[in-house]
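Only a single protein chain was left out; the remaining protein chains are all shown in position.
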Amino acid sequence: MGIRLLTNLVRFAVTYVIATVAVFFFMRAIPGDPAQIALGVNASPELLAKTRAEFGTDRPLIVQYFDWALGLPAGNFGTSYVTRQDISPLIIDRVQVSLILVVLAMLVALLIAVPFGTYAAVKHRNPSGIIISGVSQLGVAIPNFLAGILLVVVFAVGLGWLPANGWTPPGEDFGDFLARVFLPVLALASVQGAILTRYVRSAVMEVMSEDYLRTARSKGLGKLESLVKHGLRNASIPVLTVTSVQLAALIIGAVVIERVFVIPGLGSMLLDAVGNRDLLTVQSVVMVLVAITLIINLVVDVLYTILDPRIRKGA
Amino acid sequence: MAAEQVLVEKTRRKLSLTLIVGGSLVAVVVLAALVSFFWTPYNPVQAFPADRLQGSSAAHLMGTDRYGRDVFSGVLYGARITLLVGLVAVGIALVIGTPLGILAGMRGGITEEVTMRGADILLAFPALLVAIMFGAVFGASTLTAMLAIGIGSIPGFARVARSGTLQVMSTEYIMAAKASSQSGWRIARRHVMPNIVGMVVVQCSVSFAIAVLAEAALSFLGLGTPPPVPSWGRMLQESQQFLGTFPMLAVWPGAAIAVAVLGFTLLGDGLRDRFDPKLNGER
Partner (left out) sequence: MAKHAEAATLLEVKNLSIGTKTRTLVSDFNLSMAPGDRVGLIGESGSGKSITTSALMGLLPEGVTAQGSIQLAGYGGNLVEASDRELQKIRGKDMAMVFQEPLTALNPLMKVGPQVAEIMSSHKTVPSKAAARARAVQMLESVKLPDPERAARSYPHQLSGGQRQRAMLAMALANNPGLLLCDEPTTALDVTVQRQVLDLILESVTERGTGLLFITHDLSVVANVCDRVLVMNNGRVVEEGSTEEVFSNPQHPYTRGLLAASDLDATDAQGRLFTVASAAAYVPPSVREEPAPAERVPEEPVAAPPEPATVGEAEPAAQGEPSENPVISVADLHRIYPVSRSTLFGKPSEVHALRGVSFEVAAGQRFGVVGESGSGKSTLLRILAGLDQPSSGSVQVAGNQVSGAKERDLLQLRQQLQIVFQDPMGSLDPRMRVRDIIAEPLLAPGQKVDSAKLRKQVAEMLGAVGLPADAAERFPHQFSGGQRQRISIARALICEPRVLVADEPVSALDVSVRAQVLNLLSDLVDDYQLTLVFVSHDLGVVRYICDNVVVMNEGQIVESGTTEQIYENPQHEYTRTLVNSSMSLQNELALR
């Protein structure tokens, strides 16, 4: 187990470093002088030189890379060339908003998917089971921003029950936080829940055809009892795999939802930075998103080891 | 054993319904795109300020938007962009990902390790993220959208091709082929490719669905095809300010996206059941 974890940590580190190289040098793919862009075409050479020194862009690219990449783990992202602000506190602020959104959405999605998916598998021949798989099939086809828009149309504009957009931090006014977070979370979770429902269903159906479930039945356990006692833990392994992939997708998917609901998360920050051609901010936010994805993979692998005794020995 | 066979046949018959529905929905989208080359009720780009924000009528099947552009014409035309982006993106991923996956599966060792680690790294960069980076560096365009989605879809193809190849390579007919000195290229061509083509076709359909979603998201964010060319995602985005008054402006392009995605997903599911009657959960 220790060896497996160590191996994964090394893989994580290697992947992470390669990602920083790819992101940094891709962002520099188009030649351009950030100082010139920041100051405009009419800037004096002296001012340009001074600004370059201030940005550190007068140094060789490789030095700039190390400067940036080595600052990342410490949460030191540098100063934006465009806004001239330190990016770090902004990112740390925004990352909390995005994580709240994503984690809540994933929890709700799982709360939808596990019972419905299991039910649809157990009743896969009954109308009720077929209806659930049909609805989940449809849900998969709806992009989350469309779901968001439709939810706004119904609950905010039509019924007027909830605010259409905006954000209140949970520490500030918890009631308002809930009211504002409800629709975006629902938009993300409904689509995500539909996707996961399908996977839970197929995982449970796969497990239901396993020999050990027949053994459990031959011991005198009931259908549901044998599924709960012997099937669900086995089914949870493939579901975990999908959940980790979907969680990564959700983090990126939240970018769009933040746009729809005007939420000040990482996504909004990223899109604003793209609009401003604020390269340093873009590359830093991208790396944060990538790092979160990689950390999720790492955590999921530890969960595998806990769930499945067969891989504990690293064999 | 005989009983199992009967059951499998039954599922197969039932699931070919998904194939029909999926195929029909895809056909509708393709047809819309083809029709738009020859005919649209109005010029989708041309604004008729006098006719702005009308509901459905005989003259405007799906009404008009805030500039008085015909929504139905826009939806028809949007199918073109959707399919174009999907085709090119899936094409890129297919051409790069599949050979890499086959190579990794056949060679093993360092080749496999490097390819699959590469795929893992790419997996940390979903299409949307790549597109945002492209947009930041080069500015948004249809091309950047296609490239980004294509690159983002490569790992999927590489993984599917690799796992299929590994399955094939572990069979005894590959042992037999090797035992009669068939070259690696020949084994790839005669044995591996014909046996994994089904899985790859399924992956094409699934990736196409994902590409449609990603394209819609990109144009929704303004990172896809720039105006004035109509695209479903941007039509949706533009509808946002009229949600209170003209919600149908959001419904039409939204429905178009859903139809396309549903079509390709169902088609993929149907094909999977056709090629592999066992219920194959994706690992």
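Couple of notes before you dig in:
Chains: A and B, in written order; residue numbering restarts at 1 for each.
Note that contacts are C-beta pairs under 8 Å (C-beta built on N, C-alpha and C of every residue); 3 or more make two chains touch, one makes a residue touch a chain.
Owing to the predicted nature of the structure, the values given are computational and were not obtained by experimental measurement.
Within the set A:Gln85, A:Ser128 or A:Thr215, the residue that contacts the chain not displayed is A:Thr215. Listed residues A:Arg4, A:Arg28, A:Arg59 or A:Arg277: the one in touch with the omitted chain is A:Arg4.
Contact with the chain that does not appear here is found for just one residue of B:Leu17, B:Val95, B:Val114 or B:Ala176, B:Ala176.
Within the complete assembly, residues 3-4, 6-7, 10, 125, 210-212, 214-223, 225, 229-230, 233-234, 307-310, 314-315 of subunit A touch the chain that is not shown. Mapped onto subunit B, contacts with the missing chain fall at residues 1-4, 6-7, 10, 171-173, 175-183, 186, 190-191, 194-195.
Here is the rule we use: only the chains that are shown with their structure count from here on.
Centres computed as Cα averages put subunit A at a distance of 21 Å from subunit B.
Residues 117, 120-121, 123-126, 128-129, 132-133, 135-138, 209, 213, 216-217, 220-221, 223, 236, 239-240, 243-244, 247, 250-251, 254, 257-259, 261-262, 265-266, 279, 281-283 of subunit B are the ones that touch subunit A when the two sit in their complex.
Those residues of subunit A that touch subunit B in the shared complex are 11, 14-15, 18-19, 22-23, 26-27, 29-30, 137-138, 140-143, 145-146, 149-150, 152-153, 157, 164, 199, 202-203, 205-206, 209, 238, 241-242, 245, 248-249, 252-253, 255-256, 259-260, 270-271, 273-274, 277, 279, 282, 286, 289-290, 293-294.
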